[in-house]
Structures are given as C-alpha cells and as structure tokens.
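For this view, one protein chain was removed and the others were kept in their places.
And then chain A:
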Amino acid sequence: MQHGKYRFIVGFLAVPLGLYALFVIWPFIQSIYYSFTDWTGLSPEFEMVGLANYERMLDDDIFWKSLQHSLLFALLLPVVTIGLALFFSFMINVGGRRRRGGPAITGVRGSSVYKIVYFFPQVLSIAIVALLFAFAYNPDSGAINSLLRGIGLGELQPLWLGDPDLALWCVMAVLVWSTTGFFVVLFSAGMASIPAELYEAALLDGADRVTTFFRVTLPLLWDTVQSGWVYMGILALGAESFAVVQIMTTGPGGPDYSTTVMVLYVYQKAFRDGQAAYATTIGVALLVVTLAFSAVVLRLGRRERLEY
C-alpha cells in the first residue's frame, strides 16, 4: 500500500503549491528585487542602484518614527485587546454565579446579549469605524467633546486627533474597540470546549474566579491566545493600522508625523511620491519586523502542552 504514496501526495499538492508560489512567494521575491532599483512606479524604465534605498532608509527620520509607532502598535495592541477579550469572554462563559436549577458553570446574567454586543463592531468595515470615530473625535461638534460639555467639563476640550500627544492613542483606542469582539468570540469558543468537570472540581476545592481563571482557563486556552496574539500583532502592523491612520489622522499621518506607521509610509511613497522602489524597501523592513514579531511571540509563548 505504500508504493505511489508520494506520487499521490505530490499530485494533490502540486497545484496549490504552484498557486502559492505564484501569488504569495513570487510577489515577495519581486518586491525585494525592486528594492534594489530606482523604479518610480510611473514608468517602465529603471536601473539597479544597489543598496542606495537601504542607506536612504537608515537616514530617514520619518522611517524611524513610523517604525517606532508600528512597534508600539504591535506590542501594545495585542496586550490590551487580548486582555480585555479574555476578561469579557471569561465573564460571559464562566464567571457567573450559580443560579438555582442552572448548570454549575455559567456566564454572568445576560451573557448572550453581551456576546452580540461585543461582536457587533466586527461586522462594520474598518473604514466605516474609522470614519465614525473621526466624527466622534471632532473637537468642535464631535460626540466626545459634546459629552464632556454635557457633564459640565466644558473647560476640558482636548483636540484629540489634532494633538500630537493624543492622536496615536486615539487611533489605538479605535482599533481596540473594533477588534476586541472578534477575540471574545474566539475565546468563548475555546472556553466552551474546556470540560465543565475541571471547573466543578476547582469550585469544589473552593477556588474563586481569579484563581479559576489563572489556574484553569488560561492554561487550557493558551494555544488560542497565542494564535490570537500573532494574528492581532500582524493586524496592528498591517492593514488595520493603515486604514485608521489614513482615514482618521491629520495629514494623514500627523499632526507632525505623530501617527505615521510603516504601512502608511509605504503607501505614501509608492502612490503619492512616485518612489515605488523606496516603498518596497520600507516594505521589506516591514516584512522583517512582522516575521521577527511572530518568531518572538511563538518562541516566548511556547510552553508545555496540556492534555485533557
């Protein structure tokens, strides 16, 4: 039965691998190649320039700023989002008090409603979310400052997106708001498959919610958390951060470059300044950062596997 096994496998894998190579690997190779040229993106003529683009990148203050902001996004956003999501999903699924006649392990009252409420932002496109918040942050007539005025804090009228000290945090808050729901659902699914006996045993031993969470839920959920972590980090480095910064902030990318992130800088160089080759160079840097991030998270997150 063994003979022909490999031919069989190769036969099935050839097409998908070919497609993968053509549409995933090939563009990577291409963009790395272009980063050694002076291609403008607007004309078919270009020449090899060696490492000139990389030298320029190392001297570029805006690049370093955007790198800083991207790293902050990648480090901070997953912590906050996943932390919140873990808390919410624990309360929805496990954290409730026992009710008469109900199951021993249950969420807080109204948890099914909460689940929908948390997930709701996820159905909105990030572009719409960003636009909505851009209105809410409007210092003149936006919801947030109106609310502050309404509760008698009329003297406190921050400029939000117009203030270089606040803009980056405002943008991050929007990303947290819009992505937490996804992880609540993801972690809820994970928690639902943890056997109830484990919780009951913990309860019998007199464990409170905090202990239950750290001793039972989190360890058994670890793999999901880790994947979520990498996923969130890549989102924060890539598409999502681009959308919110591009749509919401001054300039865009300001005030005074306070929110410029790497993806936005790639876009600006390629599609505004006609410097496609330099843009691919920054893209290569972004690739390196993303790979390093995933490697670090997977490495640090490795721990003993629990069977149940």
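Simple rule for what comes next: a contact is a pair of C-beta atoms (placed from the backbone, for glycine too) under 8 Å apart; a residue touches a chain by one contact, two chains touch by 3 or more; residues count from 1.
Here is the rule we go by: contacts and distances are computed from a predicted model.
What does the UniProt entry say the missing chain is called, choosing from "Monovalent cation/H(+) antiporter subunit G", "YeeE/YedE family protein", "Polyprenyl synthetase family protein" or "ABC transporter substrate-binding protein"?
Going by its UniProt entry, the chain not pictured is "ABC transporter substrate-binding protein".
Of the residues A:Ala207, A:Leu220 or A:Leu287, I need the one that contacts the missing chain.
A:Leu220
Tell me which of A:Leu13, A:Ile29 or A:Leu156 is the one touching the absent chain.
A:Ile29
For chain A, which residues touch the unseen chain?
Against the missing chain, chain A presents residues 29-30, 33-34, 38-46, 56, 134, 137-141, 145, 157, 159-164, 190-194, 220-224, 226-227, 249-251, 253-257, 268, 271-275, 278, 298, 302, 305-308.
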